[in-house]
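All protein chains but one are shown in place.
Here is subunit A:
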Amino acid sequence: MKNCLLVVGFALYSISSFAQTDRPILIGIDVLKPALLLVTPNRTLFRLAEATIKIPNASGRYLSLMAGYGECHSGVIYRNVKLNTYGYYVKIGTEPGKQVGFTASWNSLIGFVHEDGNYTFQGPTFGDYLAPIPARNRAIIGFEGSLAHQFRLSESLLLRLSGRLTPALLIGPKEDKVNAYFIPGIGLVAGDPLVCGVGIGLHLFVKLPFQKKLTSQHD
């Protein structure tokens, strides 16, 4: 873990030092997702986390990299089904270089999702019937379009409120034909294997302190 953090830190420093721009690298976390670490009224439990890094490029835009983890233990859905889902995802895309104001952006999404669960028929006289839903692992390939507004909180802090629409394709076996309920990186979805979800995000960004202003070496 320490080695990994060192590598990531060194990579960020290198990118920051060699970037041909005076705009800072932004590092952010979704502060809305941890707020969902609670049980919703239908006893669905979410555990979500997402981190973002935005790297300015020479063309005046930001390269956006997001990585996240999502977990969902549903209450009773689809009349008698309970699904457990977890997975990881990465989003890569670009967005306008401005730090404050309205922006529209897109990201490609790739990820992995594991799903399992069970279904129950109530048996008040003889006892309930409980059967497992076979586990399945699927890949996620999608596209995310988002609209966001960024606010400056202080000299080094930005707050970004965003809404997103994400269509994606789930690739892999689906033996029991149970529709997906939650997909990491998308949220609650409709459809299967072509899924679509909408969501909102609230990201807090920090400007990296070691950005280097572009100056001429000949001055």
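Please note the rule applied: contacts are C-beta pairs under 8 Å (C-beta built on N, C-alpha and C of every residue); 3 or more make two chains touch, one makes a residue touch a chain; residues count from 1.
In this section, contacts and distances are computed from a predicted model.
**Student:** Any idea which of "Lipoprotein", "Beta-ketoacyl synthase-like N-terminal domain-containing protein", "Acyl carrier protein" or "Energy-coupling factor ABC transporter ATP-binding protein" UniProt assigns to the chain that's been left out?
**Tutor:** Answer from the UniProt record of the missing subunit chain: "Lipoprotein".
**Student:** Among A:Leu48, A:Met66 or A:Val81, single out the residue that touches the unshown chain.
**Tutor:** Counting the whole complex, the residue in contact with the absent chain is A:Val81.
**Student:** Any idea which of A:Tyr62, A:Tyr119 or A:Phe205 touches the chain not displayed?
**Tutor:** A:Tyr119
**Student:** Under the stated touch rule, tell me which residues of subunit A contact the chain that is not displayed.
**Tutor:** So the residues of subunit A touching the missing chain come out as 77-81, 119, 121-129, 131, 176-179.
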